[in-house]
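Attaching a single structure in structure tokens format; questions to follow.
With one protein chain removed, the remaining protein chains of the complex are shown where they sit.
Letters A, B and C mark the chains as written, and numbering starts fresh at 1 in each.
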Amino acid sequence: MIEYVENKEIIARRIARFFASGDVVNLGIGLPTMVGNFVPEGVTVVLQSENGMMGLGPAPEKGKEDKDLTNAGGMPVTVLDGGCFFDSAVSFGIIRGGHVDFTVLGVLEVDQEGNLANYKIPGKMVPGMGGAMDLVAGSKKVIAATTHLEKSGSSKLKRRCVLPLTAAHEVDIVVTDVGYFTVKDGKFRLEEYFAPYTPEWIVEHTGADIVVAPGCKEFR
Amino acid sequence: MIEYVENKEIIARRIARFFASGDVVNLGIGLPTMVGNFVPEGVTVVLQSENGMMGLGPAPEKGKEDKDLTNAGGMPVTVLDGGCFFDSAVSFGIIRGGHVDFTVLGVLEVDQEGNLANYKIPGKMVPGMGGAMDLVAGSKKVIAATTHLEKSGSSKLKRRCVLPLTAAHEVDIVVTDVGYFTVKDGKFRLEEYFAPYTPEWIVEHTGADIVVAPGCKEFR
Amino acid sequence: MIVKPVISAAEAAAKVKAGDVVQLGGFLGCGSPDSIIEALVAAGAKDLTLVCNDTGIHNEAKGVSNGPAPLVKAKAFKTMIVSHIGTNPETQRQMNAGESDVRLVPQGTLAERIRAAGNGLGGVLTPTGVGTEVEEGKRKLTLNGKDYLLEEALPGDVAFVKAKRADKAGNLVYAKTARNFNPIMATACAVVIAEVEELVEIGAIDPDQVHTPSIFVDYIVKA
Partner (left out) sequence: MIVKPVISAAEAAAKVKAGDVVQLGGFLGCGSPDSIIEALVAAGAKDLTLVCNDTGIHNEAKGVSNGPAPLVKAKAFKTMIVSHIGTNPETQRQMNAGESDVRLVPQGTLAERIRAAGNGLGGVLTPTGVGTEVEEGKRKLTLNGKDYLLEEALPGDVAFVKAKRADKAGNLVYAKTARNFNPIMATACAVVIAEVEELVEIGAIDPDQVHTPSIFVDYIVKA
């Protein structure tokens, strides 16, 4: 009997392993931002922030904040040597033009068709899409990052999103705290599982059509 | 008996008088470029060059040419204090976006509907439109600058252009070496005449519908 | 070069008429023309349409109210055309209560619509929003087998932008991520007013390093 315990760190750790040196990556607010902390040594990615910068560095020391230098969440950041700044049209030109290799976003719902919903719960919460629709439509690879189960125990991975979509058929990869999935032929495909969860447990706890990839293995 | 003698300087001199301080002006290659020499003292116009600059200055002294600083004709120029450089998309954003007050262009034919032809004589000469189509479509006021008569003695002002158009219905003002005309209600309207020519002579030597404006006077 | 008038924030605010479409630079308060926003609140601006990335951060507990948030609080906007309101619960309240009309636009589409207005384009074809609610009421075109939405130009009456530095002719240079929507809004509005931190002599800015050419700027406000 495996008990589900939320674990955001494993999600961030696994996602960070997709990147190769030179990849341009946009990390969404919240859980996706954590991914930056787990990029393996020797791998140099370039972080893009849609408010208008390339070469996003770590948060500044307290007292060293620059009012003119924030990330897309409005939080103080720094810029690495070789980074640069640009306006919003250029920023989304970079995004929409396919120059971002990976975008990592949070999820309200994601479904087996690669549809993503993460900007609106009608009548309840309407933060707006911000840059998410462009990021999902434009990036080469879209990674949805989410805990596997709701507090209620129901699966965040759905047969069909019921919330308004952020984009249709654009999600390539879903990483939860139980495993890493690709979206293929209208199904989730389990590529790796994270101990203590097993493929059997994952299939049972996913509210969508799911197959276990032939080479599916444990992630270490 | 008035004899027609080509006089490009009077065209440039008259056109320069349309400008007020602060106007942004684009001058085409050739005759229009001469206009820059006649801007009245006390009037400060900003010259835009569609290859990517604002604040075009005079040609450099011999030996002071900069290979990275040319006008839209590829000739060495200088930049005035307060000028700036930009790329071709920005340059034509400025032009198409209506931020240029006056564009002054040369003419193969111009007609009483405000149509302009100046980029192509099929089968004979096809230089291409360069920036002319955008300049004519986008500038607030379009001034066509031309000698009044061809070498053959026929009028450059036509009832209807027969050459391929650079733009339809965009010309506001035509200045020739005999007078200054507006284009209104499908007719040329003589606003000023240049001695020794008289309104009668001009009407007689214009191959298009033309009226003499009520307040028409001699330009001095 | 022509020297541009330097006016007060209050004079800048007075350029706005009821019903105007006002484009406000800034991204969650970074690069917002704060002095002018304050003056607009003081002037009791009403019935405006806001075009901005967001409606600022409004957090009463923390005492934070940045970007357009003070104007939202003062109910200056009848309509808000923005990409994100998640950091301003007052905007959400006004929207849910039917007190204001909030129109959400994807951020990149917002940028292109503003740029199109400033650049004399009728609109652009973007893949963003295909298959979502953003499609509603829009023309969809297929080019080379790919679907695009036709997004129309979004011009404004007055742009308030914030720059680090201006020369007296109005050439602007922005700082870091405070650039964001400012340069594109400066192209898209009938009247453009730049709030700047530093005002330098004409000739003091390298002409290769100007972000907004002076011809776009009508007035300068010294922050």
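The rule is short, and it goes like this: contacts are C-beta pairs under 8 Å (C-beta built on N, C-alpha and C of every residue); 3 or more make two chains touch, one makes a residue touch a chain.
All values derive from a computational prediction rather than experimental measurement.
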Touching partners, among the displayed chains, of the absent chain: A, B, C
Among B:59, B:89, B:162 or B:203, the residue in touch with the chain that has been omitted: B:89
Touching the absent chain when the full complex is considered, from C:112, C:167 or C:195: C:112
Full-complex contact with the absent chain, from B:11, B:24, B:79 or B:171: B:79
Selected residue (touches chain absent from view) among B:32, B:82, B:131 or B:179: B:131
Sites on chain C contacted by the missing partner chain, in the whole complex: 112, 116, 119-127, 139, 141, 143, 146, 148, 150, 152, 173-176, 179, 207-209
Chain B, residues in touch with the chain not shown (by the definition above): 49-53, 66-74, 79, 85-89, 91-92, 95-96, 115, 125-134, 137-138, 164-169
For chain A, residues in touch with the removed chain: 21-22, 24, 44, 46, 48, 53-55, 79-86, 89-90, 92-99, 137-138
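The working rule: only the chains that are shown with their structure count from here on.
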Averaged-CA centre spacing for the pair chain C and chain B, given as whole angstrom: 36
Distance between the centres, which are taken as Cα means, of chain C and chain A, whole angstrom: 29
Sites on chain C at which at least two other chains make contact: 115
Residue numbers of chain A (touch at least two other chains): none
